[in-house]
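Every protein chain but one is kept in place in this view of the complex.
This part shows chain A:
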Amino acid sequence: MSIFAEVPQAPPVAVFKLTADFREDTHAQKVNLGVGAYRTDDCLPWVLPVVKKVEQMIVEDNSLNHEYLPILGLPELRSAASKVALGDDSPAIKDGRVGAVQALGGTGALRIGAEFLRRWYNGTNNTATPVYVSAPTWENHNAVFSDAGFKDIRPYHYWDGEKKGLDVTGIMDDLENAPEHSIFVLHACAHNPTGTDPTPDEWKTISEVMKRRKLFVFFDSAYQGFASGSLDKDAWAIRYFVSEGFELLCAQSFSKNFGLYNERVGNLTVVAQDKDNLARVLSQMEKIVRTTWSNPPSQGARIVAITLNNPDLFIEWKGNVKTMAESLRDQTHRHVPRHLHITQQIGMFSFTGLNPKQVQYMIKEKHVYLMASGRINMCGLTSKNIDYVAESIHETVSKVQ
């Protein structure tokens, strides 16, 4: 008998299943508003011009070899990526207390950070430290922290369904009542899936409470540049917390803002109090990486590193990011009915406010695919399908309560 005979079927990953169902659907007007990847108006992925340029440079550069990268990753990527998050003139970087680990996308960065915290934060192997993730949040947050060994993963209030905006009171209550040393996963900008971020003043209040209650800050930064079109503006919250003296982790993804979804470029930035702490932390993270993937992949890392470290290419890239952000904003503002409040949201995603029954109707009857949470990818909206989608939403909201 197979040793796997009793293995139960795991529920499919929702976003993958959605895409699979969409692919099988033969309806002429089907629309995919599911997966989180940027699309042009023709609904195609966009290879950034700067990426194409740098790929060609890499292929023609005979001095580049195919050796293993160091365990912690490509040094030029790690330092440049941390600078993108913290700013060129970051005092923390100048103090030598910022380090990083190259990882497999944002997921990999979160996982390494989570594994480290489970082993060495708040005691040794303290799996009972509560981990707070926003309600709602990216659906993989739970799994990453849980598989890293944390036993107590809780939601913190975030989205107010009635107000269709941030539940500030709820957030503050949860921060005040969380046990000391709890870990909070904060979305740096363009919150997934709601597209709703705290204002600077709200961030300041959050920071004050977290400092007083000794809560741990773990930023998830997957959309830097996508929220406002400006890298610096989108990193404001991270930089503010660093300036307030927090030691923190920041998981960065370059999948979206470089369009490098399939090369898995991520970076876990570590801000420690001083060099000595940083060195010890990185030594433990290296050990964790060694038993996970040993060395990260080089192709995507090189593309990002070359771009970030070359002044002209860096400017070109920022322009490409701005193009994507502006195109998203155009689609939102020009086409989406105002009463859906979506125009106030930013980034790639929006929360329509549709409930699960309405979402089912959209999928089954109108062949418009969106996540059960009501999340839509703004990139899935094009000038060709926006009318159909708007009509579908209208019909759904009228017919289904």
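FYI, a residue touches a chain if its C-beta (ideal position, glycine included) is under 8 Å from a C-beta of that chain, and two chains touch if they have at least 3 such contacts; residues count from 1.
Throughout what follows, contacts and distances are computed from a predicted model.
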item	value
Record-based protein name (UniProt) of the chain missing from this complex, from "aspartate transaminase", "COMM domain containing 2", "General transcription and DNA repair factor IIH helicase subunit XPD" or "Ribonuclease P protein subunit p30 isoform X2"	"aspartate transaminase"
Residue in contact with the excluded chain [from A:295, A:309 or A:382]	A:295
Of A:216, A:236 or A:317, the residue in touch with the unshown chain	A:216
Hidden partner chain, touching residue among A:277, A:309 or A:323	A:277
Touch criterion as defined above, residue of A:197, A:220, A:234 or A:247 at the omitted chain	A:247
Footprint left on chain A by the chain that the document does not show	1-13, 16, 35, 37, 44-45, 47, 51, 55-56, 58-59, 65-69, 71, 95, 97, 104-105, 107-108, 111, 115, 120-124, 126, 129, 140, 143-144, 146-148, 179-181, 211-212, 214, 216, 244-247, 255, 259-264, 272-274, 276-281, 283-284, 286-288, 290-300
